[in-house]
Structure formats: structure tokens, C-alpha cells
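One structure follows; several queries about it will come next.
The complex appears here minus one protein chain, its other protein chains still in place.
So, chain A:
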Amino acid sequence: MDLLTLLQLLDSTLRLATPLLLACLAGLFSERAGIFDIGLEGKMLASAFLSAAIAFTTGSVWIGLLAGVGASLLLSAIHGVASITFRGNQLISGVAINFLAAGLTVVIAQSWFAEGGRTPQLAGAARFNPITLPFANELRDVPVLGPIYYELISGHTALVYVALLIVPLSWWVLYSTRFGLRLRAVGENPAAVDTAGISVIGLRFTAVAICGVLCGLAGAYLATALQAGFTKDMSAGRGYIALAALIFAKWKPWPCLWATLLFGFLQALALRPDLITSTLGFSVQTQLLDALPYILTVVILAGFVGKAIPPRAGGEPYIKER
């Protein structure tokens, strides 16, 4: 495998890891605040559909993005009301959101566009287009560094860079700000937060809202950057993979990046069976390659990657005691 092929592989790793990373960070905020969110998948799907639909209708991907985030936020609000206000079961609420999104997106897409439950192809300003970073073309011929800059670092859509920036931002928010301290506390021991005179409900709703925004970005990325339009069930389990990555990352921002890059790499590999054949000398069934990220998900969720201790109050509604 030559440098260029490797860079191309890593390049698509980055592209494929982006929605996982955004969803993983979304889950990070929610779960660190003690709200388990199995509905990342549904929120991404809803955002993917609405962002594509609105981007097609208005011709502007940015308005589409806003609409996608709005759709995701709406589902977050439902999850919040069910699990924070009414102290319902967080898993059930999440599953309900996934079903709701899977069904509604296709039905609305069909009645809106009548193209078999998909949106029309997006083009031009209705899509996120690659950004060529400054001097990328000029530096292209510099040995080694040039190709790395041109192929790997430059030429992604805006959301890829945004996602990468959110990693240090999340780390900073969680560990260096008052809000982060309180957010982490409310996921560990909400009673401590409550007796300190801070609103547990307010903090948890804020966390769920952040989760909604990030899921919205992830969904919009799927439909308007990675692909050119919405197709049925296009999130394809990415919400669940993000959850597995979150556990793998032990609920910490930087490890979230590494974990989702690993999953992204496996997905990128599945797209290039020819590379496997040429490197290993024998061919691996493409179905097996496609299944790899999901197999890794199962392995991680089954707890084979060491002890991951979730936030202690995770999944439990807070009831004020006497």
C-alpha cells in the first residue's frame, strides 16, 4: 500500500468517523448528566431527513442544517419531558424515539416528495461542499507533508472541522467550567447538586439539549455532506455504534475521538475490499467487512474492553428525598 492509498483510507476514515464522533459527544453530554440516551439513532435520522428536505426546498444547506438541529432538539425535548419531568424509563423513551423517527421520516418523505421515502438528490448550495484549506494546492507537491495536508487534512466539509473542534471544546467545558463541574456532578449524585441549591432538572434539560444539537449536526452531516440526500434508515445503526464508542471511551471527550476514529477506520476499510486483498494477499468477504464495526460494537457492549464505570446516577430519575 503506498502513501497515497493510505492517506485516502485515512481520509475516508475521517469522513466516516465524523457523524459517529458528533453522536458520541452528544451521548457524552447527556449521559454525563445522568440521562441515558439510546435515542441518538432516532435523533440523527430525524435530523438527516429534515435537513435534506429543507435544504432541497430552500436550496440552502445552512437553513437545512438549522431545520435538522431543530428536529433533533424536538425529539430531545420529548426524551427530556418523559425521563426528567415525568421520571419515565429512559431506555423506553429512547427506543420510542428511535421507532418514531424511523417511521415518520419515511412516511413524511413519501407524502412530501413521492420518491419512495427518500428526498431528491441534493446539489450545489443545498449540500455541504469540500473546503480546500489555504495553500493546499500550492503545497501539494511537497514530499510527504504535502499529500498529508492536501489529501487528509484539507478538502473536508465544514462539519468535519466543526466536529473535530468540539472535542477540545467539550473537554474544556466539562473540566474547566462551572457548568461542566455541575453537569458531571448531576450524573454522579444529583442529591449533592440539589442540596447545593442548583436545579437538577435545569442542568439535565440543558445537557439533553446539547445532546440534541450535536445529534442534529450528526444527522445533517449524513444527509447533506456524506451523502447527497436522505434515504430510508440512512443512520444505519450509527447511534448505537456511537453509544458503544462512548462506553469504549469511558465517557471522556478525547477517548471519544479515538474510539470513533477506530470505528470510522473499520467502516472505511469495508469500502475498500480491494485494499485488503492487495495487502493481505487474500480476499475477505465484503459482508464480513461491512459487519466489522457492528461486531466490534457487540464486543464492546458485552464488556470485553476492561471495566467501564458509567456515571453513577445514570438512568435513574431524580426523586427528592425527605
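Couple of notes before you dig in:
We take it that a residue touches a chain if its C-beta (ideal position, glycine included) is under 8 Å from a C-beta of that chain, and two chains touch if they have at least 3 such contacts; residues count from 1.
Note that contacts and distances are computed from a predicted model.
A chain of this complex does not appear here, and its UniProt-recorded name among "Nucleoside ABC transporter ATP-binding protein", "Pyrroloquinoline quinone biosynthesis peptide chaperone PqqD", "Rhodocoxin" or "Aspartate carbamoyltransferase" is "Nucleoside ABC transporter ATP-binding protein". For the options A:Ala17, A:Ile35, A:Ala82 or A:Val193, the residue in contact with the chain missing from this view is A:Val193.
Taking the complete complex into account, A:Thr177 is the one of A:Thr85, A:Gln121, A:Asn137 or A:Thr177 that touches the chain left out.
When the full complex is taken into account, the listed residue touching the unshown chain is A:Arg312, out of A:Arg87, A:Arg140 or A:Arg312.
For chain A, the residues touching the chain absent from view are 175-182, 184-185, 188-189, 191-198, 312, 320, 322.
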